[in-house]
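Right, I'll just put the structure down here and ask away after.
In this view, the complex is presented without one of its protein chains, the others remaining in place.
Note that the chains are named A, B, C, D and E in the order they appear, and that numbering of residues resets to 1 at the start of each chain.
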Amino acid sequence: MEQIAFIFLSALTLACALGVVLAKNAVNGAMCLLLCLAGIAGLFVQLHAYLLAFILVLVYAGAVVALFLFIIMLLDMQGGQAWRFRPAQALAGFAAAALLVTGLDLIAIRGRLGGGPPVGQGAGSSLKLYAYQLFTAYLLPVQVMGFLLLVAMLGIILISRRISEADPSK
Amino acid sequence: MIAYFLGLPVMVQAVAKGLAVIVVLFPIAAACSMAERKVCAWIQCRPGPNRALPPLFGWIPGIGILQRLGVFHLMADGGKFLFKEEPLPDHVNKPYYVLAPVVAMVPAFTTVTVVPFGAYLGSGGAVVPLMLANVDVGILAVFAVASLGIYSLILAGWASNSKYAFLGGVRASAQLISYELSMTLAVLPVFLWVNEPGSAGSLSLARVVEFQSRPGFWGGSWFLFTMPVSALIFAVALFAETNRQPFDMPESEADLVGGFHTEYGAFKWSLFFVAEYANMIVGSAVFALLFLGGWNLLPWLPLADLLERLHHATGSALWLHPLVAGLVSVAIFAGKIFLTIFVFMWVRWTVPRFRYDQVMKLGWQKLLPLSIANLIAYTVGIYFLQQ
Amino acid sequence: MNVPLDPLLISVAAPLAVAVAIALGLPKRWAVKLAYAGFAVPALVAIDVWWRFASAAKEVHGYAFLTNYSTGLDRLGIGLKLGLNGISLPLFVLAGLVGFAAGLYAIQSKAERMKTYLLLLLVMQAGLMGTFASVNVFFFYFFHELALIPTFIMVGIWGGRDRSYAAMMMTVYLTLGAMLSLVGLIAIYVKTGATSFDLMILRDALASRPLGEVTQTHIFGLLLFGFGILVSLWPFHSWAPLGYGAAPSSAAMLHAGVLKKFGLYGLLQIALPLLPFGAAQWSHSLAVVAGVGNVLAIGLVTMAQRDLKQMVGYSSVMHMGYAFLGIAAGSVLGAGGVVMLMVAHGFSVALLFLLSTTIYHRTHTFEMDQMGGLAQKAPVLAGLFVAATFASIGLPGFANFWGELPIFFALWNFSHGLTLVALTGTVVSAVYGLRAAARVFFGPESEAFARVAAVDPPADIAWSERLPAFVLVAALLFIGFWPKSFSDGINRALMGEPAAVVASR
Amino acid sequence: MTPSLDAYVMLSSALFAIGFLGVLVRRNTLVIFMCLELMLVAATLALVAFSRFNGTEDGDVFVFFILTVAAAEVAVGLAIIVALFRLRQTIQVDRLNSMRH
Amino acid sequence: MDFSTLRSLAAGNAWGSVWPELSLGCLALFLLVLETGLPRSMHARIPVVSIAGQLGILGVLLLNFDTPYRATFNGLLMLSPQGQLMRVFFLISSILVSLLARRSLPWQRVPRVEFHHIVLVVAAAMMLLVESRNFVMLFVALETVTVGLYILVSYYRSNPKTLEAGLKYLVMGALSSALLLFGIVLLYGVAGSPALSGRTLEAMQYGGLRGFLEANPDNFLAAAGIVLVLSGVAFKIGAFPFQIWIPDVYQGAPTPVTAFLAVASKAAGFIVLLVLVTEVFAPYDWLVGPVLTLMAAATILFGNLAALKQNNVKRLIGLSGVSHAGFILLAVVSVSREPMAVGAVYFYLYAYLIASFAVFGVMTVLAGPDDSEQELGDYAGLARESPFLAGVLACGLGSLAGIPPFAGFMAKLLVFVIAFKAGHFGLLGVAVAGVVVSVYYYFGWIRTAYFSDEAAISPKTAERARAGAGLTLGIALAALTLGSIVLGFYQGPLGNWLAGH
Partner (left out) sequence: MAVIPVERRSLTLVERTYFPQIMGAMKTTLKHLLGPADTMEYPEQRPAIPPGYRGVPTLVKDPHGREKCVSCQLCEFVCPPKAIRITPGSVPEGAGIDQVEKAPQAFDIDMLRCIYCGLCEEVCPEEAIFLQNQYSMSGYSRAEMVNHKDRLYELGGTLPDTHFKWDVKKAAEESAGEHH
């Protein structure tokens, strides 16, 4: 049962990931990304990380991809350009593909981690455990993250504000 | 019977639950649309739709009341949506155009699964919530899945390939994202209070109700009274999230014809319609659970107490039977939901529509700071309360 | 450690202090006055030190006046250690006197932006004094570069034709040389294992535990090419005539006269004693390159020059060939000759540069074809120039003689053929030197010069020019007549290790 | 029968590689961003799998930070893209070459 | 989980030990408070508050400089003398960036206070970054730095070049973060694997990972992780295959930000690399050594050769910065064989800071409103218009080129000595060639500033040159020049430190 679900989810995820890369239209790409994320959320559930699955959906699917779609539409790139083959790109693509294949091969052949059963639940399954981790051992990064978000917010406001509104005297 | 159900394969269970949701929610949503028309009419001092009557049914005694209530209009509407010609405009992006209304249904119907809709008394008088899937992360799941609703609006707006629809979609998505923030922040104090140190931390909605059913002043009082600001913010954000008046900028007929669903008709349009009401129902349910004490009839009068008193008053042990208790709780809860939905409608026909900049300003410059301040205040307050 | 009275430190610090004062915005009148002091103090210190050297207390390796100042990197063996031995003393004196002469000449010259010019010259002077007074290899290199940078800038700003290109050429070539020699020095530092740049410690360490032969050969090669480029070893010489041709006279005097000796000094003071085997390995190739390349080929090129300043530039490249030959000869005699030649050449080439600029002020050209007959109008100038030419050829009575003679003797032991080549070179240098003197001062007046002279009648050499020239000529003659004043110290200093070189061969 | 850790690691590296490929070959900045997100998500998948199979908890906690950072990065990136689009009317990488001489 | 363990975990959060970072953060917030609280007319003073505050923190930090090695925040951070040194480093850079920004921002129609705010936050995050000894902390701090820099790079948003630079930096930065992240994940996963010996439960801690790597010195996945982490860091420092973003981003970014990127961001990257190489990846020297060696050689060569033909000064300084990265890498490569390399890296970074800021200071003063379009030709005749600026520029460039008596020489000397000691002769050869090439273009710049005819300078540039740097910035530039000269021959108390304690 779990095996079947895994195969299904991973196939979905991979197919959609390829979709993101190959999609001609950016909207299709975004939708593929959405589905891919849904697949990963499903995998998270399989790994008993319910909390993370929901956070993933909330943050990524709910906000990030929506933002992508929003911007794609705002910039009206319906036509979109698929990747045409030009020498430089072909080279890059070839290199990347080769990297992909060799990397996967190597991990498959040499990266065996041993097929042991799961040892623990992982903190992602229990909200409480997760929160305790965040607010004790990792409190400092959480605080820093707050600053990061503040800075990002300020920056976004600054960058996207219309230029004519900027007060030169300020 | 429960045992039999639990004995079924998981997939069958899931399908059954899903079907149950659809079977229950769809008619309720449809009924709401009718209710809306009636409420609107009453507020405008009209009788509202009251004419439709299937042919040959006139002889049934008492059917006149149903007719006056417009019940058959509902059926007529449903039939019309089902059998009307499906227009598929030539200029639209077809796959997404068709997909959008379906997507709209998903979050509406998925969130229901984690919302408890009643409770029965288990062995030893313990209150067991009735819900389709009891997950630890309840409210998070609601928010997470509800946030997916935005895609239907964006897709509908974009795929329609019309500037009205597009503007509507853009407005809708921006509005949804903006108000989600204050909504989440408004709810946090509730869970802060519920998850006091030492308790098994949970974001489950049932636990919130359980907390509101506790004896004692703070426990027995509903969060509406202890956290009025949170409740207000949540309610306002709920209005915005469901695109209800006065926040229905995305579909404002005056300037955008119909917003994101301008190009839709017939059954596809009805799906949007149902989804909107389903969202409202879920939203009202969450509001009732969080702030109105869930299935408790009155503040400081938990369900268990109520049943106990009824038992003493009538002397009938029937009140303590799980099935009866469940029905009572479901009824109470449903009553609250309908009340809340009624308020939705009431507001809709009272308050005029905002301008879009006012919507954004309210969301970002008023509600967000307010909800943050509220969160901070309650954090401090709860800390001192628990000392 | 008597910090304030340490003469060596004062000789470095005084010009620097004046430079800093000028940089901070001293008014021009005061700047010029202070600059006199800035140039005079090193010269006085040099003479004073020379006077006291023979009687001064010597420490190991013949060093006197040793002082050590910590700069914070003692643990890495980097510290400002000042001192003089028999080899560095003559060069220290040379630096002081030529610097004084160049300074005097610069102050009276009517260069634009005089303050900056003086500032740079003062920095250069400080660097020169520091280079030869440093016992620590790090500071030896450091001061050299300190002196080198103003050269580039001065060529770039106050230079003549092609000054920008010349400055660029010089920079790249000299940086390459400096980097190579730096790597060589680092190699010595690391391989010795003494964790010190202190030359005395290095010598001690290597005396007890010499480096492997292969290592020595490699490191010496690095140093040879590095220093060689700095000294315009053929075929890396092309920057020199170009740079000198373009450089303002004071800069050319200081660079060609003193700073260029850095490379030779480095070879003598560092490479030879520390890497005797390496030196022996390289001596033959060095000798051939220097003899055939520098002396013969460049000598012939020099003969073909028509531009006076270029000619002086090339001649200085050629004379460096003798110095290389002396080093290649690998004997105390040769090395001593090299030191003497360095000093002598420093004075003479500085004098030549000074005089050619003086001539230029009268003829408004460096083209020798367009001169002639200046002797009638400027007899003193003519006399000085002839004296300088004689000195540069190496006639007895001038210091150069005592430089070239020991080299020839040493070379004879090394290789008869090269000695002949070297002697041919002397003839060549006599030819071009005398021909130049004849073209410029004697013979009929050329048309071009007549025209110039009509507009701006040339006067004889003025006192402001005469004074620095006299200083240089005096030094040349003094050493020419009393070589022992330096050679004793040189010999004592060289007695140690170069003897070992000979033994090892 | 549960899928093995190897399977998860393979999957996440494949996702990562696909994302990387996308970054290299696509010219549309928005798509490039999506591919970057794909790479980050691939990393989180591996983290969660490792956490579960190894019984270490740090990985799950790390996921939280990664998601937050990714969201912030995307937001900033999109802001820049929009601002740039206003000025240049394109977001194709090969047309953003005002600085090549 | 019971409460006592929680309390003990929380007790590890010694907030006092990160007081400089905290105070920088608070100062940053205070600026925002001032902006909202003060009337518009007073806003011009806020940067002064920022600079004064930073100077105050710097002063207190210098007074409390001595810190023993001490892990804090449950091992997330490690306080150390090196950490203190880098704190001072980042503070100095942020002060200088603020000073430059005060000069440069008024030419643009952009808000000013936020710039200073972000600079402060980024500086604090950089401090945390170099102190972190845990991959989670590392990642979070790194991302705070990068996100801040994304915004700073695209700050002059009315200029399409700036935005383009910001976008390129963002894409590249995010890509590098992803690589780094996946590397971390792989390492974490392998180190925690119960199937392997030496398995650690604290796989995110440097110490725990080190233990695992020592027990498994040839694990494939770990090696892959290390390579990915190294490439992620290489992006940040602009080492060879990952340097492609440098010229465009440096050119497009506002000049003060370019300085920040070139100096502080790069330094942070190097310290991270140094810490990783010495403290974590040491058992994998067989892998790290060759990778970094190749990288260093290619970086030096590429940086210098590419800089040769640049005409835009910011591109030039950017590419020359690439070559400097190569030189520092040279020291990092040697660190496994020669512990003194640590000191050399720090010294090099300081020398680079001093010299770069001098140059960037002059660039900022001369830049004017369109600051991504400064050509070498704009400097022609600078010496005549403003001898002071020309002098500062020349000293800065001299130091960058590594000529005595400037600090840059000392730095290069130390690096060479160390490389020689470690036996990297080939690299040393490359480095020497690099220095010679670099002298060519640095000197070319000086030549333009000093030896050209005055007619070439554009009237506007000339006007700005004559207007000078202003008092505060002037003092700062003079101090930098002085520092660069003094550090060139006198290291004083730093000396012992440099020599390896």
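Here is the rule we use: a contact is a pair of C-beta atoms (placed from the backbone, for glycine too) under 8 Å apart; a residue touches a chain by one contact, two chains touch by 3 or more.
Fair warning: this is a prediction, and the values are worked out from it, not measured in the lab.
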Partners of the unshown chain among those that are drawn: B
Hidden partner chain, touching residue among B:45, B:254 or B:317: B:45
Candidate in contact with the missing chain, chosen from B:106, B:330 or B:347: B:347
For chain B, residues in touch with the removed chain: 39, 41-47, 346-347, 349-351
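As a working rule, only the chains that are shown with their structure count from here on.
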Those chains which touch chain D and also touch chain C: E
Touch-network distance, chain B to chain E, counted in steps: 2
Most remote chain, CA-based centroid, reference being chain D: C
Taking each chain's C-alpha mean as its centre, the one farthest from chain A: C
Chain occupying the middle, per Cα centroid: E
Computed distance of Cα centres, chain E from chain D, in Å: 25
Inter-centroid spacing, chain B versus chain A (mean Cα positions, whole Å): 30
Residue list for chain C, restricted to those that touch at least two other chains: none
For chain E, residues that touch 2 or more chains besides their own: 136, 140, 143, 147, 150-151, 154, 157-158, 163, 166, 189, 193-194, 221
All chain pairs that touch each other: A-B, A-D, A-E, C-E, D-E
Residue ranges of chain B touching chain A (in the complex, touch as defined): 96, 135-137, 140-141, 143-145, 147-148, 150-151, 154-155, 157-158, 166, 169-170, 173-174, 177, 180, 200-203
Interfacial residue positions of chain C with respect to chain E in the complex: 23, 70-76, 80, 116, 138-139, 141-143, 145-146, 149, 152-153, 156-157, 163-164, 167-168, 171-172, 175-176, 179-180, 182-183, 186-187, 189-190
Chain D residues touching chain E - in the complex, by the definition given at the top: 5, 9, 12-13, 16, 19-20, 23, 29, 32-33, 36, 39-40, 42-43, 46-47, 49-50, 53-56, 58-59, 61-62, 65-66, 69, 72-73, 76-77, 80-81, 83-84, 87-88, 96, 98-101
